[in-house]
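Excluded from the complex is one protein chain; the other protein chains are retained at their positions.
Now for chain A:
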Amino acid sequence: MSSVEPFRKLVKLVARAFYDEEIPPKGANRSKSDKSDNRGIAVVILDALTRRQWVKEEDLARDLRLHPKQLRRTLRVLEEELLILREHRRETVKGAKIYNAAVAAVSEQPTEREGEEKPKVHTHSYCCLDYAQVYDIVRYRIHRSKKKIKDELEDRNTVQEYICPAASCGRRYSALDALRLINVYDGNFHCELCDAELVAESDKLAAAELGDGDGEDNARRRRREKLKELYDKLEKQLRPLMEQLARVKDLTPPDFGSLEAWEKKAIATGRLAGTDPSTSDLSKPSHGQGPTGTPMPFLGETKVEVALAGGDSKKEEEKEEAAQLKVLPPWMIRQGMNLTASQRGEITKQEVKGEDGVSPDGPDVKDVKPADEDKEEVQRKIQEEYLKAYYAALLQRQQQTEQQAAQPVTAETPVAATDDEEAGERQVGMKAKRDASDEVEGEEEDEEVEWEDATAAEPVDTTVASQDTSFTNGDVPDTAPDAGGEFDDDDVDWEEG
């Protein structure tokens, strides 16, 4: 049901296809101390991220037994590659608490780190996979690499690209920018930013390896072969990835939203599920819904969670729950520190009641200890009594009317009339349905038919017996669509003729 699994697999495949090697950090700011071998680390990190949603980078480093610096370096690269989202925020105690609550709500074994955490005021970084982006990025990447080989293979007239050789710049230009790039003094192309002379990008994939061959024709043929080989290899090696891409094509990628949104949602869903521990598979509802709250078609009903986030709504919720006399989980009370004392007292009292095993509603409670009850409870009782009385009265009246209806046997006409009406109503409903399906045929014609129908049916209704009416009524609409079609045809013929 959940669309997460295919996307997780996609990320894993991507990791192995493109990030298995040592990742060269982009830009020239690579220091000499970076010599450490980080082969495959990206794969490990990406895999770990598929099992998490938003995660604090410190926690991730600890889980993976990685040095935070090393982790951060790789994450930065992955961020540049647009695979992951990162957020940095100056951590307050409150923020850390929210995050911990969210993690506790989402993780499968929630109790693990609740006590140990002592949040300090620091800037913390969080990261999360961006599945939707990954999907797009990978497709683009494959498209680009294929196009590059293909273009060269077919010797198509590609647009030459130029690169700024300056290490700090590295800007790319295309031949379409040529007019802007000419330097008036030497007539060559210069970078717009740093004024370095641009070099043409050598995208000849095969030429570099082949050297100057024997005879131009021969070299050309060999180059083509080489390119073809390269292309086939690309196709073959990327096939699993491409298949996975095709598989996730129509699925909605899991979207956790921004860190803040995710936390709110995770806590909210955690709270909902917390009342019933058996349904603790939290990841599914949270995946099913994007940050904007657009529900997926098959997980429509999870819209409750948004309202629970703020403090005010929390209070309201608890009031509501108090009214329903639900047993509140202990952590919930701890969460709602901003409760008024009376509310908390109320809740605990009710909880005690519930735990005693006394059924909270019904006359028992009233009989046992009526003095204990506070005003609300009393009011509720009164309402209940009133309702009971009301229903009793209602029942009585109903019985009376039934008796009345049974007594005069001779009064057939009203009964027939109601029958008639019912038949008519049903007929109308049917017709409406038919109209809806016939809308394609042009609405004006249909309306006309209905008109005729109605006028034809009305006199029949009054004169003929109820069964007959329903029969004719049932008959006429059957022909109605046909008639409509005929009208339609006639119209067209007329216009054409």
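Points to keep in mind about this one:
Methods note: a residue touches a chain if its C-beta (ideal position, glycine included) is under 8 Å from a C-beta of that chain, and two chains touch if they have at least 3 such contacts; residues count from 1.
Operating definition for what follows: contacts and distances are computed from a predicted model.
Per the UniProt record, the absent chain's protein name among "tRNA-guanine(15) transglycosylase-like domain-containing protein", "Ubiquitin-related modifier 1 homolog", "NEDD8-activating enzyme E1 regulatory subunit" or "DNA-directed RNA polymerase II subunit RPB7" is "DNA-directed RNA polymerase II subunit RPB7". Checked against the full complex, the one of A:48, A:64, A:153 or A:175 touching the unshown chain is A:175.
Within the whole complex, the absent chain has one touching residue among A:188, A:237 or A:400, and that is A:188.
Interface note: of A:92, A:160 or A:237, the residue touching the hidden chain in the full complex is A:160. Where chain A meets the chain that is not shown, the touching residues are 157-160, 162, 175-176, 178-179, 182, 187-189, 200, 216.
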